[in-house]
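What follows is one structure encoded as structure tokens, with my remarks underneath.
Shown here: the complex without one of its protein chains, the others still in place.
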Amino acid sequence: MSDAPAHSVAFVRKTEIPAKAPPVAETGVLKWIKENLFSGPFNTIMTILGLLVIYYLLSGLIPWIVNGTWEGADIRECREILQGSGGGCFAVISDRWPQLLFGFQYPDYLRWRPTLAFLLLFLAVPPALFVMFLPRWTLIATAIYPFVAYWLIWGGTILAPLMSAVALIGGYMVFKTVEKGGFVKGLAAGIVSAFLILWIGGFISTAGANVLALEPVESRAMGGFMLNMILGTVCVSLSIPLGILLALGRQSKLPIVKGFCVVFIEFIRGVPLITLLFVANVVLAYFLPPQANFDLIIRVIIMITMFSAAYIAEVIRGGLAALPKGQYEAADSLGLDYPQAMRLIILPQALKISIPGIVNVAVGLFKDTTLVSVISMFDLVGMIRGPILSSTDWVGVYWELWAAACILFFIVCYGISQYSQWLERQLRTDHR
Amino acid sequence: MNKSVLLGALAATVGTAGIAYAQGSTTLAAVQERGSLNCGVTTGVPGFAEPDGDGVWQGFDVAVCRAVAAAVLGDPTAVTFVPTTGKTRFTALASGEIDMLARNTTWTFSRDTDLKFDFVGVNYYDGQGFMVPADLGVSSATELDGATVCIQTGTTTELNLADYFRVNGMSYEPVPIETGAEAVQQYLAGACDVYTTDRSALAAQRAGFETPGDHVILPEVVSKEPLGPLVRHGDSEWGDIVRWTLNALISAEELGVTQSNVEEMAAAPGDNPEINRMLGTEGELGAMVGLSADAFKNAIAAVGNYGEVFDQNIGESTAIGLARGLNAQYYDGGLIYSPPFR
Partner (left out) sequence: MTTAADPPSAEGFRLGQLINDTRYRSYTFQAIALLALIFGFSWLAYNASQNEQLQANGFSYDFLFAPAGYDINQQPIPYTSQDTHLRATVIGAINTIIVAFLACVTATIFGVIAGVLRLSNNWIISKLMAIYVEMFRNIPVLIWIIIIFTVAANTFPPISEFRIPRDGSDPERTLLFGMFAATNQGVFVPRLVFEGLGWLVAVTFLASIAGVFGWRAHARNKLYSEGTVVPVLWPSLAILFVPTIVVYFVLGMPVSLESPEMGRFRFEGGFLLRPSLIALWFALSIYTGAFIAENVRAGILAISKGQTEAAAALGLRPGRIMSLVVLPQALRVIIPPLISQYLNITKNTSLAIAVGYMDLTGTLGGITLNQTGRALECILLLMLFYLTFSLAISAIMNVYNNSVKLKER
């Protein structure tokens, strides 16, 4: 049929009518509002309620923030400046900010050291977090970091962390050499030689106590948010290998090993962290050598590490259980022995699927480090509850301090959990 | 494999960092070996033990720690202060984490015997009291039937309180709070009508209020609270050192030895043989407890005599403003009395 007949009839339209704009209510913002906010009576009520809640929250928050003052040396000056305007007395934060971050005992002229260690964290952690995108050699930064951070935060001679590093590298090399004769022999030889080097290194670092020495700072001087960060990172890092061992032990066919792991995991998961901290605080000292002067912070690290190891073990056990049985059988059929099968086939896959779970445990643990305030350690919460709120200068300034604590924790935890969700999406191999 | 290397490294560093072995079997030897005294104090009671703005511990109990450090090590700054709570103080001492406890601790029978500690003396005679807002219209503790009472837990306070109200046939609502600072917050917010603790602490904390005049401390003293430093049972040598350091501070006030004149008096033997013996210019008193001859002189030079310590930290010229009362020397009608240095 011809499109354009020569004797076209006048009333037959030849061209398509341009589409009319949809009704106002069915387009753009209005449509969106109608569909998303007022699609029915129930929805409308909810929207209005939601708006009321938002209004209520903002009407309280905005004047508090906008009218607040950052000036003033104590609560009385602050009140004078505010003149009852309902603003917040944020001067407490500017006044006590270093204490909130570092506690009250860390020497103020040395604060650049933990700050530097914190900044270096951003160099050291990405290689481990984004291991699939960055070249593998960047992991060296991650491997070096603990030693550098230790040296920066605690001070003392660089030989102490250096010797620990040498011991580990030495142990690893011995392990690699002997491993050809069997994994177990290699492991034993590696551990023995690492301890040997550590023992010799102890003498060397004692002798060279002034080699590249920073001013030493005692463990009990750690405080504030720095203490939360130290406890969080150290305990999570230590508990991952321990958790892997516990998970493998729980899966093992050896009844003694399995029994011990099951009892340990279930016991730790069955009691609150606070009771474990009480153990660290009041009981553990009885069971350690009387002359060994274990600081409270070391005892707390021991207990929190055990705590998170039990939880991480359960996450990894989930990962191990999720692997198809064929993977184990395939490893067996290749003639791999247990350590080889675990190292080469099973663990890489199981750990990969457990990473989001481990990150969740890590976030939970980081939040739980605030519990140390109950056993008279001055972490961020301990600093606020104790020295700051009890000082005569700032008695009664709760909201500003707690808001600061909330913001600090929120930034870190939200950041990590967003990373975990991103990772989960990256690791998802099915297509939904 | 890299990851496990990293983690192992971390484990090793923390391990090497934390374990510092102190040799020696007696407390004295351990302290000298370590070069510092581990002294348990509170987590913060104004006037008694409190870190100042620079993080340096100050206070009445802190002075006892510094005096002992000066006597044993010759250096009043060689003290590691370990903040303890009511819950942790005894285990910290029992387990050897601290060498002595100077923390507003009441000398009681069961603590001395059942818990196996030795109280070496009393540095402050206290008693439990009550503080109420003035506008509550209460003038005596016997009018407190039915009141809500804030208590700091972990002290003898709650037992005394229970006894006092039971004996007087009154009821009350206890609000237990972990730290003194939080108890004060609750009290100031009106969440309890009465705040009870040792009267010295009441006075100290009231001094920090915005309007101290709005609060009254009731006249009743419901308990005896002899507060003193304590050490582990069984190491009498160490106990003697702490005991006689405290006594030296007390005797120094009695004998007129002060922080300013002690060096002068110790330079040469004077007329008073007891001063000479105490300051080490005569006799071998220091050597008898295993210390140098000038040990007690160092202690007095470091913190001053008992009266000076009192006046600087909690006396009437300070914000806390406590009168000497029971804590005056015996010749002024108080209970402070040191056995002779002979």
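Each chain carries a letter (A and B) given by its place in the written order, and its residues are counted from 1.
Just so we're on the same page, a residue touches a chain if its C-beta (ideal position, glycine included) is under 8 Å from a C-beta of that chain, and two chains touch if they have at least 3 such contacts.
What you are looking at is a predicted structure, and each value in this text was computed from that prediction instead of being measured.
Asks: Taking the whole complex into account, name the chains on display that the unshown chain touches.
Replies: Contacts of the omitted chain with visible chains: A, B.
Asks: Given the contact definition stated above, which residue among B:Gly127, B:Pro174 or B:Gly270 touches the chain not shown here?
Replies: Reading the full complex, the residue touching the unseen chain is B:Pro174.
Asks: For the chain that's not shown, point to the residue among A:Ile244, A:Val381 or A:Val395 touching it.
Replies: Once the missing chain is taken into account, the touching residue is A:Val381.
Asks: Consider the whole complex, including the chain that is not shown, and state which of A:Arg76, A:Arg269 or A:Arg343 touches that chain.
Replies: A:Arg269
Asks: Kindly state which of the options A:Ala25, A:Leu51, A:Ala73 or A:Met173 is in contact with the chain not pictured.
Replies: Once the missing chain is taken into account, the touching residue is A:Leu51.
Asks: Which is it among B:Asp163, B:Glu237 or B:Glu263 that touches the chain not included here?
Replies: B:Asp163
Asks: With the missing chain put back, which residues of chain B would touch it? List them for me.
Replies: Interface with the chain not displayed, on the chain B side: 86-87, 90-91, 94-96, 111, 114-116, 135-137, 144-148, 153-155, 158-159, 161-163, 165-166, 172-178, 185-186, 189-193, 232-234.
Asks: Considering the entire assembly, which residues of chain A contact the chain that has been omitted?
Replies: The missing chain touches chain A at positions 35-37, 39, 43, 46-47, 50-51, 53-54, 182, 184-185, 253-257, 260, 267, 269-275, 278-279, 282-283, 286-290, 363, 367-368, 370-371, 373-374, 381, 385, 398, 402, 405-406, 409-410, 413-414, 417.
Criterion: only the chains that are shown with their structure count from here on.
Asks: Give the list of chain A residues in touch with chain B in this complex.
Replies: It is residues 75-76, 104-106, 108, 128, 136, 139, 142-143, 145-147, 150, 154, 160-161, 163-165, 167-169, 172, 194, 198, 202, 218-220, 234, 237-238, 240-241, 278, 281-283, 285-286, 290-298, 301, 374-376, 378, 385-387, 389-390, 392, 395-396 of chain A that touch chain B.
Asks: Which residues of chain B touch chain A once you look at their complex with the stated criterion?
Replies: 1-14, 16-24, 30, 34, 43-44, 46, 51, 54-55, 80, 82-85, 87-88, 91-92, 94-97, 178-182, 184-185, 188, 207-210, 319
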